[in-house]
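In what follows, a single structure is set out as structure tokens and then discussed.
A protein chain is absent from this complex, but the other protein chains hold their places.
The block that comes next holds subunit A.
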Amino acid sequence: MNPTSYEPASGYNFAYLDEQTKRMIRRAILKAIAIPGYQVPFASREMPMPYGWGTGGVQVTAAILGPQDVLKVIDQGSDDTTNAVSIRNFFRKTAGVAVTTRTADASIIQTRHRIPETQLSAGQVLVYQVPIPEPLRFLEPRETETRKLHALGEYGLMYVKLYEDIARNGHIATTYAYPVEVAGRYVMDPSPIPKFDNPRMHDMAALQLFGAGREKRIYAVPPHTSVRSLDFTDHPFTPQVFTEPCALCAARGVYLDEVILDDRGQRMFVCSDTDFCEERRASGHRGHLLGEAPAALSGQPAQQEAC
């Protein structure tokens, strides 16, 4: 999809939210950038999509979006999942901004559960949708308590949890939403991205913003900030490793989705980042199952040779 502009819907302000609300959200964002990893409470609005479906990310995007921006929206790494399509259409309708699926072309990328494989550059903003912003929530349900723990920098609970994982399993059994320490101070939930993506948050050139609508929190990682996944010296952090390459584009070192092909246990592994995969195929990379994959995955009819 190439960047294309659309006429915005009438009867609504640019990007749906009124300017007062945007100003309130921008203040929260500025504060969040000033205190990396700190969860800033903000007066989250009721959006025309349900809580838990990206209202926090949508509000952050609406607050920073300008008419010149080019927007990309992904869910599970893909531009084509239903909710990504729906959010992209929302901004196309209410802001009339250009939208794209190409990571490099986007100035703002709203994401759920993934960081794009293509390295982001200065000037880009990555907006994460966050369900539970509090990394300590499942260890301590009370907000009054967790805020106190953050204020005191008291993260013993979290280390005990990780230690118990190791004692029980021999390794840390958290595979996504793996907690990180930001700029040497706040422990932060990176949102439910696979821990595979954690290392790419560190020293990222792009600005990372996190919006949690239902929980009414915004937090941020400014460009080139230290992001360290929590671990122990004798049990260092290890991201997931996939043994095989993408079946469509032969990429290695990327996050793969397992796709079940039939009811006899046949499966294939393909790039979770669909744009990355398509671009590789366009430049001639071919995976071992490219010719046989279902058209809905490969974007081309099965059994047909691409040239």
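Following the convention adopted for this analysis, a residue touches a chain if its C-beta (ideal position, glycine included) is under 8 Å from a C-beta of that chain, and two chains touch if they have at least 3 such contacts; residues count from 1.
We adopt the following convention: contacts and distances are computed from a predicted model.
Of "Anaerobic selenocysteine-containing dehydrogenase", "Phenylacetate-CoA oxygenase subunit PaaA", "Carbon-phosphorus lyase complex subunit PhnI" or "ABC transporter permease", only "Carbon-phosphorus lyase complex subunit PhnI" is the UniProt protein name of the chain excluded from the display. Only one of A:L30, A:A122 or A:A173 touches the chain withheld from this view, namely A:A173. Considering A:G52, A:G123, A:G156 or A:G184, the position touching the chain not shown turns out to be A:G52 (whole complex).
Although one chain is not displayed, subunit A still touches it through residues 12, 16, 18, 41-48, 50-53, 55, 75-78, 80-83, 85-86, 89, 112-114, 131-132, 138, 141-144, 164-165, 168-170, 173-177, 192-196, 214, 216-217, 240, 255-263, 272, 294, 296-297.
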